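Of the protein chains in this complex, all but one are displayed in their positions.
Up next, subunit A:
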């Protein structure tokens, strides 16, 4: 069933791309729901860019299909007004100003020069707009790319590694920017090879390794159960007391435990009753980085690009 045209769904169905004998994307299927921010994650070389380029009609799939709102990208009459995209390895002519770069795209999108200036303001580079793009920093190039993606006021945004080359300030800005766009009801698919870059931003995740899907679901699933770190005068006695109170724990170094609960108050109470002094007590989320690593680097998913020389 084709999705509503004003809330287009992205559907990737059994998508495969082989470059010669090398399978970059391997029978990949997923959907991206409208109105949410979906993180498209995987280590370098996993096949993210290739997938996004197939979705946008730049790379011809070996087999399978990818559609946006039920149709292939190339079949959308005014694509810039439906889907905005910023891809890795897309450049700017170094001798053309940022504003003129956008004006060229505005001509095909059928939007005014005023919209161009509004987008330059939106991404925060109005001062550099008349300078030649050859002198732009990586962060300014990323912002110009986002401005280009937003020109046609699209409902769907496809962003390939938009955080690459941004400093921490820039990453914070990007986070707010994406949140703002999402609050307007837009569908955002954003790729990254670093989970931390997007973990605070995305609603859903889509993790691939070696061209295949390894996990899809809401970000909250990934966080898993909360745990707490407890440092105390007598970890063994505390562990036993916690056990009695129905809280499992495991040793975490010299004088600390990891308790399988996020309820700090309860741990404090148990420690008091057991006469154990607490030196440190804090909640910790699931170790996402570790989880990401396990998902993408487990033996069956070990990065093919880093394989030992044979």
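Just so we're on the same page, contacts are C-beta pairs under 8 Å (C-beta built on N, C-alpha and C of every residue); 3 or more make two chains touch, one makes a residue touch a chain; residues count from 1.
Heads up, the rule we're going with is that contacts and distances are computed from a predicted model.
Chain not shown in the complex: UniProt lists it as "ABC transporter permease", one of "Protein SCO1/2", "Ferredoxin", "ABC transporter permease" or "Carbon monoxide dehydrogenase".
One of A:10, A:32 or A:87 touches the chain omitted from the figure, and that residue is A:87. Across the entire complex, the residue among A:9, A:38 or A:97 in touch with the chain not shown is A:97. Per the touch definition above, the residue from A:109, A:123 or A:242 contacting the chain not shown is A:109. Seen from subunit A, the chain kept out of the figure touches residues 49-50, 53, 56-60, 73-74, 76, 79-80, 85, 87, 89-97, 100, 103-105, 107-110, 148.
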